Structure formats: C-alpha cells, structure tokens
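Just dropping this structure here.
Excluded from the complex is one protein chain; the other protein chains are retained at their positions.
For subunit A:
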C-alpha cells in the first residue's frame, strides 16, 4: 500500500483482522517519509509485516519511476530504523527453500541445515554431513521475493505502459466499476509477465497493449487460490490469497483506493490443494 495513503489503506485492509497498532502507524508515517527522501524513491510502499517468534519484521519497498523495475526492499524491527536488504537471487531462493518453520524475528539468527555432500577425493567418494548456515536475512529476502512474484496484485488500469517501455502510474485511474471489480480477470500480478506470451493470437487481439501488459489472476494454479469477498456492504472488494495466507488486497470500486498488505508468518500454504 502506498505510504501516502497509509491510514486509509490500513483501515480498508482491516477486514483480515491484523493490522498495525497506533504507535506503529505513527512511526511509519514519519519514517517512510524520511526513507523516501533519503533513498530518492519515487513511491514508497508499506509491504507488510512478517510475524516472528521473538520479534516482527516490518517491510517497506521503494519504487522508482518505472513501476516494474526491480524494487529496493527495506526492513525494520521498530518501524523507525530501516535497513536495506540485498536483492534476491535464485541461489538465495534455492538455498532457503530447505528452511522450514517460523521466522525467529532476529535478523542475525542462523538456521542450521545439514546436507549430505559427496566429495570426490581421488577414487573414493566420501559422504559428509555438512552443516550449512543460512542467515535469517537471506530467508527474509527470498520469502519477500517469492510473495511478490506470486501474489502481489494490482487492478487493471492502475498502471499503463508507455511506448518507450517504462511503466507508469495511471493518474486518470478512476477505479474499477462494480461489475468489473467482481471478476478475477480485472486484477493483474504486479510483476513481470510470464504467461502473457502464451495467449493465443485471438486473445491478444482484444488486449490493449498499454493496459493489458501483465498476467491476470484468473489463470493462477491451483484454481481457486484467491478468495474474493465484498466487505462493508458491497463497498469494498477484498482479495485474499490462499497460497500465502496473510496477503490481503483491497480495492474500493469506483475510487482510486487500492493496495495490498501482507501480515503473516511468511510460510507458504502447501496444503492448499487439500483444503479447497
């Protein structure tokens, strides 16, 4: 959610039950402003909160003018001091995929994972148990990256693509109409499109290249991994992800208010197919 409309967005996203306490809200309003100034971001998003056993991580992201460019992620333990996280790489994601369980809440905590590695020494093959230390920061980076790639949502029309390539915020976005807001196809993944080129030519002919340049949510696997509800008596559309429980996307139809927040444990719900 945009840091500029933080209070309203938190109010609209409160249907999922978890939000921020007033002191955190106050700290965020101040510190995000400073973050924007210091890092020269064009837009700062408050990404959400990852609940750990000992402490919670508060995550913010900064965007440049091009909305689809790689973002800078920052984390904080008290909503005041923010530290930059390194960008996610595939190695990191692979390395941390073996770590299971909750986050500790302490960024210097290290997970120990024993791996069996085969080392060749001449003709003999030794199997050694190697204990690999994985830092919690690395895990944090990869989880945030996975969540962004999987379930970050933006409504259709909120961004538009200029002919030169960069993607900008659409200042004339008036919101989706009620009938559009109830369809899953009006919401896109807020990441580089992956499935767009797989569409047939017939489908592509109906697309508007300046608005329909992202993947929509309706082809997500497994089908039904999004729960769409109308709250506040039909005045708010809330999309909740079932794959990463804790991610809530809200949009008030016919207005510009939209955004998403993640408040959860940072664990993927692998049991999803059994639960539907």
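One rule holds in what follows: contacts are C-beta pairs under 8 Å (C-beta built on N, C-alpha and C of every residue); 3 or more make two chains touch, one makes a residue touch a chain; residues count from 1.
Throughout what follows, contacts and distances are computed from a predicted model.
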{"item": "Among \"Radial spoke head 6 homolog A\", \"Odorant receptor\", \"glutathione transferase\" or \"DNA polymerase epsilon subunit 4-like\", the UniProt name of the subunit that does not appear here", "value": "\"Radial spoke head 6 homolog A\""}
{"item": "Candidates A:37, A:102 or A:223 - the one touching the absent chain", "value": "A:102"}
{"item": "Listed residues A:33, A:130, A:194 or A:235, member touching the removed chain", "value": "A:235"}
{"item": "Residue of A:47, A:160, A:187 or A:260 in touch with the missing chain, whole complex considered", "value": "A:160"}
{"item": "Interface residues of subunit A (partner: the chain not displayed)", "value": "11, 14-24, 51, 53-54, 78, 100-102, 160, 168, 170-172, 174, 177-179, 210, 224, 227-235, 240, 242, 245, 264-265, 270-271, 274-276"}
